[in-house]
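Every protein chain but one is kept in place in this view of the complex.
Letters A and B name the chains as they come in the text, with residue numbers starting at 1 for each one.
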Amino acid sequence: MPYRSPIRHIIAAGAFALSVSGLSICSPAFAQQTVKIGSVLSVTGPASFLGEPEDKTLRMYVEKINAAGGVAGKKIELVIYDDGGDANKARTFATRLIEDDKVVAMVGGSTTGTTMAMIPVFEDAQVPFISLAGAIDVIDPVRKYVFKTPHTDKMACEKIFENLKQRNLTKIAMISGTDGFGASMRAQCVKVAPTYDVEILTEETYGPRDSDMTVQLTKIKGVAGIQAVVNPGFGQGPAIVTRNFAQLGMSATPLYQSHGVASKSFIELAGAAAEGVRLPAAALLVGDKLPDSDPQKKVVVDYKQAYEATTKQPVSTFGGHAYDGLFILVDAMKRADSTDAKKVRDEIEKTKGFVGTGGIVTMSPTDHLGLDLTAFKMLEIKDGDWTLVRPGG
Amino acid sequence: MLARLSQRYGVLIALAAIIALLPLVFPSTYYYRVASLVWVSAFAAIGLNILMGKAGQVSLGHAGFFGIGAYAAAIGPAHLGLPSLAALVVGAGFSALLAYLVGRPILRLRGHYLAIATLGFGALVALVITTESHWTGGPDGMPVAKLSLFGWRAGGSGTWYWIAGGLLLGGAWIAFNLDETPTGRAFRALHDSEIAARVTGIDVNRFKLQAFVIAAVYASLAGSALAMMNGFVNPDQAGFLHSIELVTMVVLGGLGSVVGSIVGAAVLIMLPQFLTVFQEYENLLLGFIIIVSMIFMREGIVPTARRLISRGRA
Partner (left out) sequence: MPEFFQFLVSGLTVGAVYALVALGFTLVYSASDVVNFAQGEFVMLGGMVTVFVSTAGVPLPLAALIAVGVSIVIGLLLYWLAIAPARGASAISLIIITIGASIFLRGAAQIVFDKQFHKLPSFSGDTPVNLFGAAVQPQSFWVLGGAAVIVLLLYVFLERTLLGKAVLATAANRLAARLVGINTATIMALAFGGSAAIGGIAGILITPITLTSYDVGTQLALKGFAAAMLGGMGNPLGAVVGGLLLGSLEAFGAGYISSTYKDAFAFIVILVVLFTAPQGLFGRRAVERV
């Protein structure tokens, strides 16, 4: 073996060191009259259907807020990083937001997985973090600096079971996605079912990328006495479940989807099979069908119009979560008349009667979500559109 | 021989110097985080490189061992009452045992068949981790207790920078020394031609298995370190994409080169941090950079650089 000089290795290693320190060039200079708000979202990857509308919503409204003069006398500078759905990457970007960008608050975390990975960073740094993830674990137990805007998966189960109970359908089957959303909601549903006297007779699961669920549904079909089927899941899975459900001629059994499919594209993908499917969702999807007296009506109709005009894509409740998070934060900054992270945190916790796309939010030191079951509407798909199910219906 | 020895120590001293001096140019703790990630990934890549570069066997499921290490660090303290450090050792031991048991039949396969078998193994590990949510927290993962030694707790990115750096130095030192043992020489023979190695009386299967076990232990330790550093684990760590990422680090840096594994890890960890400013063009650019580097530096970055430098001298 020929002799090789260590110097070559040192040169290679030195080049590496330089490239690491070169990172600092990327961080923009900190301007006096701006306040930095950070966001780590899953803009690409398997959860991009959450991250993308969130990303577009944040950019659109920060621009609007700045055009109207900013907040607490400062313009907002928005720093968004894409974690691609990878929790480890999310964690690194969270550190970057805190240590390098020095943001005063964060609105983001598209999935429960990425949110849970980022929570320690914000707790340690004492910077408020408004999460857009679904699972109840985000706010239960309450952490001082962590808030969230979407309804919890537990609430979705409760809303579905409440409706089942009213219809006297108490023997159900569940078919859940094995992604984070589906698994977490499944666990919550199993936990709260007894409170509503709902009995889960059988359970099936499917993988996040599966393209055929007829096998699982055939098994459910074979179990006697099933009165309804509940499908906790998000992404394309529930659309395929719904189609296979119709294919197997099971449409006489009521099918319940979750708030994880709350976008027009679900109806589009599932097609005619979606008729009669029920799901709990925020008022945003049925804004134009709300009575004029509903306090949420103006907010949700305005958001829907703005979003669809800018992006040319159908509105989803996911983008709405980002809207709620951003404005809960901005309102807190206004009330505090400050951009100090601790003062902002205290004001977020005092949020009271905030009218958002997801509901009317009133937080407290023991409730960092501030929504109750009334924030959820039970919807049914009829003639390719959402309709409100009358209370007791 | 002496020259080669001094060269190895030269590299190690240079690496130690870089680890020691790098913080002087860090403007914020975020850089500690990125560098720690590089050290930990490089450690796993060095291990995989022993299998791929030295013994010439591919593994597309190596993240499985990484995941076992990561979840050992999480489950040990949370469910079994083990101290973190003991959990790390148990995880590494379990990975070694599993590698030994699975490796015996798997390593008889060649080339792409070995690739799919290791891929299947990794997929099974990831599936178990995702499914057994009582133990693992399911797809959303679970928190990990912070590492504590005699009452002292390893906390922020700063501390972990030094732990990860130390780990990397140790891993590189062992990998270098392995070259000088009979095992290392057997690996090289194996890499050049399995049949020729067999003919010269090398127990091919035993050495392949040794390399597989060593690589599994490296990955497991790296997984434990990352889990404790993050304070959180999730099944992505054990997934197929992470396996691919580890293989890419090894090949991009240079098969068989310890320094190459470190450079490969550094490139793949830091690229997304640079490219994030390009927003939606990030993946496009990442793919482009990987293609172009492999076309123009087909032996990997470090071997190519080494060749260019020696050609420049001649």
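In the analysis below, contacts are C-beta pairs under 8 Å (C-beta built on N, C-alpha and C of every residue); 3 or more make two chains touch, one makes a residue touch a chain.
This structure is a prediction, so every number in the text was calculated from the model and none was measured.
Engineer: Just one of B:Ile13, B:Leu85 or B:Leu286 touches the chain that is missing; which is it?
Structural biologist: Of these options, the touching residue for the absent chain is B:Leu286.
Engineer: Would you indicate which residue among A:Gln126, A:Thr195, A:Thr218 or A:Thr387 is in contact with the undisplayed chain?
Structural biologist: Checking the options A:Gln126, A:Thr195, A:Thr218 or A:Thr387, the one contacting the hidden chain is A:Thr218.
Engineer: Thinking of the whole complex, not just what is shown, which of B:Ala86, B:Leu124, B:Leu169 or B:Ile309 touches the missing chain?
Structural biologist: B:Leu124
Engineer: Applying the definition given at the start, please give the residues of chain B touching the unseen chain.
Structural biologist: Residues 52, 58, 105-106, 108-113, 115-117, 119-121, 123-124, 127-128, 131, 193-196, 199, 240-241, 244, 247-248, 251-252, 255, 280-291, 294-295, 298-299 of chain B touch the chain that is not shown.
Engineer: Touching the missing chain, which residues of chain A?
Structural biologist: Residues 43-46, 48-49, 52, 178, 204-207, 209, 211-212, 214-216, 218-219, 222, 235-236, 239-240, 243, 246-249, 265, 268-269, 271-273, 313 of chain A touch the chain absent from view.
Assume only the chains that are shown with their structure count from here on.
Engineer: Could you tell me the distance, in whole angstrom, between the mean C-alpha positions of chain A and chain B?
Structural biologist: Centre-to-centre distance between chain A and chain B: 33 Å.
Engineer: Where on chain B does chain A make contact in their complex?
Structural biologist: 3-4, 6-7, 9-11, 14-15, 18, 21-22, 25-31, 33-35, 37-38, 130-131, 133, 138-141, 143, 156-157, 226, 230-232, 234, 236-237, 259, 262-263, 266, 270, 272-274, 276-277, 279-280, 282-283, 302, 305-306, 309-310
Engineer: Once bound in the complex, which stretches of chain A touch chain B?
Structural biologist: Counting only chain A, the residues touching chain B are 1, 3-14, 16-17, 19-21, 23-24, 26-27, 43-44, 80-82, 84, 86-89, 91-93, 95-96, 98-100, 111-113, 116-117, 120, 124, 135, 137, 178-180, 183-184, 187.
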